[in-house]
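Below is one structure; the comments refer to it alone.
Note that one protein chain is taken out, while the other chains of the complex remain in position.
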Amino acid sequence: MSKRKAEDTSTEMASGAEKISIKTNFTIGLTEPLKEYQKLIETQVQVDEIVDDEIIKNNFEGIAAAARDVIWQLLFAGSDGDGGVTSESQQKASELLEEYKGDATFYDPWEYNDWITKLRDEVLKKELLDFWRDTIVKKQLGPCWSRDCDLFDGDDTPPLEFYAHGGCTAPFAASLKVRAANNEIRASDASDAESSREPLDGEERSAERSADDEAAFTGVFDAVITREQPLSEYRDLMTRFVLTDVIVPDEIQQASVKKIAKAAQDVIWQILFEGAPSQEDQDKAADLLQEYKTDSGFYGPWEYNEWIFKLRDEVLAKELLDFWREKIVKLELGPCWSRDSDFFENDDDVPLEFYNKAGCKAPFNPPADT
Amino acid sequence: SLVPAANSANLTATQSRVSQIMKYGFPGLDHVRSHSDYVLSYDRRNRIPHWVFEHLTAESVARNDAVDRSKCDFKPDESIHPFFRSQNTDYRKSGFDRGHMAAAGNHRLHQKHCEETFYLSNMAPQVGQGFNRDAWNTLEMHVRKLTKSYTNVYVCTGPLYLPHKEDNGKMYVKYEVIGSNTVAVPTHFYKVIVGEATDHKLHMEAYVMPNKVISNDTPLNVFQVPPETIERAAGLLFFDQINRKHLTSINGNIV
Partner (left out) sequence: SLVPAANSANLTATQSRVSQIMKYGFPGLDHVRSHSDYVLSYDRRNRIPHWVFEHLTAESVARNDAVDRSKCDFKPDESIHPFFRSQNTDYRKSGFDRGHMAAAGNHRLHQKHCEETFYLSNMAPQVGQGFNRDAWNTLEMHVRKLTKSYTNVYVCTGPLYLPHKEDNGKMYVKYEVIGSNTVAVPTHFYKVIVGEATDHKLHMEAYVMPNKVISNDTPLNVFQVPPETIERAAGLLFFDQINRKHLTSINGNIV
């Protein structure tokens, strides 16, 4: 078992809870009820320091009770004595009711749902029909249900009856009918589809496999690179037989890479050592050598690392000193090491010695730690 | 009978109920939690489930007035280590619903069954209007309706984080995280369903829906996908104990 459970719970208990006193008596005045309500919610419910659900709920209940009180006063207190509610009071009640319902959907819809029916009955009894139509019905301030709140499921009963008063109907009644109708259509669609659809043919892809993909898959192809355009021919071979989208077993792919690498080695050797290479020849050879080195960094650097020594020795024997300095040394075409390939780590051998020929040295610094 | 008898023995996660729910195999084994009527695997990094598994029958989804929804309340799951536990405060003001993975409406046999679907460990942030309360709900109702055609309905539900291609041609996964516990908002949700008919034949359906507003006139079958697509994306294997060759149909197509 974890040795750390005890510590974790103890730190959790210390989380801000005791810093905020538990208040249940909140009041909201008649002057700016919405503002006061919002301020209370901000400081007593939505403040980041309060994380305990019990405290949050308790505070919300207190503020909600104050909101219900003030809405009731705004709507009904004036009407028996000095005749009628002002439209200003109705406006204030409407704004606060809407805000309160929004919060109730997250924190606690049950109290709201209980109370809103009482409010409705009183509104209808007092014949505040404008408030009924323009606020409660139009803004859908009846009981919370699945359209308002994540506590409910869509197959809970929609509160249609609540709105069916004073000549009104629920604003969502029409869309419910459309949805119900759609569901019927969907059901019949689904059964049609059952008979009409053909099973997918998984073999299609293999039938269409091109000759190149086939060759890539089997590894059977000729790797030819000529002196004319060695780099583009090399790339063409890699693209067709290695960089294919066909899933090729790793052994076959490795053999294909080796075959193409051998062709690259051969043509580089030819260009450099069969006759005196022109500057253009040397550029071509270096371009291909660089690309071949990069690829070997990914597919496996070992052959390259062996062969490049032979190439170096021959280059020096033939006194191709420009090629040695400007290409091999400057472009770091010596053996792959951790700077070139993810096969290595920094504390593996660093090929410094390779470059110590004909007055050159490695164009990079060894890692600080070796 | 496949339906548990209504007594206290069934009110905790009994071994036998778990084997019943998980009859056709576990999609994965990361932090599995058994409740009295559903089984869940929790993703501690994303603070939402990997998957939840349910077994539905006509009886378990039938309306039951003995279950009082007002006693059900979203609550943090104390069985999850506090580092990885989502809280109600993560969701407040986030603009997302606390979306049930195991739907409350699928667990109506007992008060406790229903209440246990309200653990926040069973939730994932879902777009409310237009998704959780609409298209996704329609899919949940469709699953419940399957209990009319099948004796047993098994359903696995969970989130997906699907990649998209950007202008530079590269693929990226991107999703929002909410609250101080950085609860992941999945890009999509899936359901993989198996219905067991009276003749014991098995029928599979698989759906993926984007976590966004979906027009109400979109038919459900638009969201059907081959189950393998979900498996690859989710890193899970569904109904592993069923040889796919023994399925009579997948998404309504005879196989």
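For reference, chains read A and B in written order, and residue numbers begin at 1 within each chain.
Criterion: a residue touches a chain if its C-beta (ideal position, glycine included) is under 8 Å from a C-beta of that chain, and two chains touch if they have at least 3 such contacts.
No experiment lies behind these values; they were computed from the predicted model shown.
Touching the chain that is not shown, out of B:Lys23, B:Arg44, B:Lys75 or B:Lys112: B:Arg44 (per the contact rule at the top). When you scan A:Glu88, A:Asp250 or A:Glu280 for touch with the missing chain, the hit is A:Asp250.
Taking the whole complex into account, subunit B touches the unshown chain at residues 28-31, 43-46, 81, 83-84, 161, 163, 170-178, 182, 184, 228, 231-237.
The missing chain lies against subunit A, touching residues 2-4, 7, 243, 245, 247, 250, 253, 298, 300, 302, 338-339, 342-348, 367, 369.
Following the convention adopted for this analysis, only the chains that are shown with their structure count from here on.
Between the CA-based centres of subunit A and subunit B the separation comes to 20 Å, rounded to the whole angstrom.
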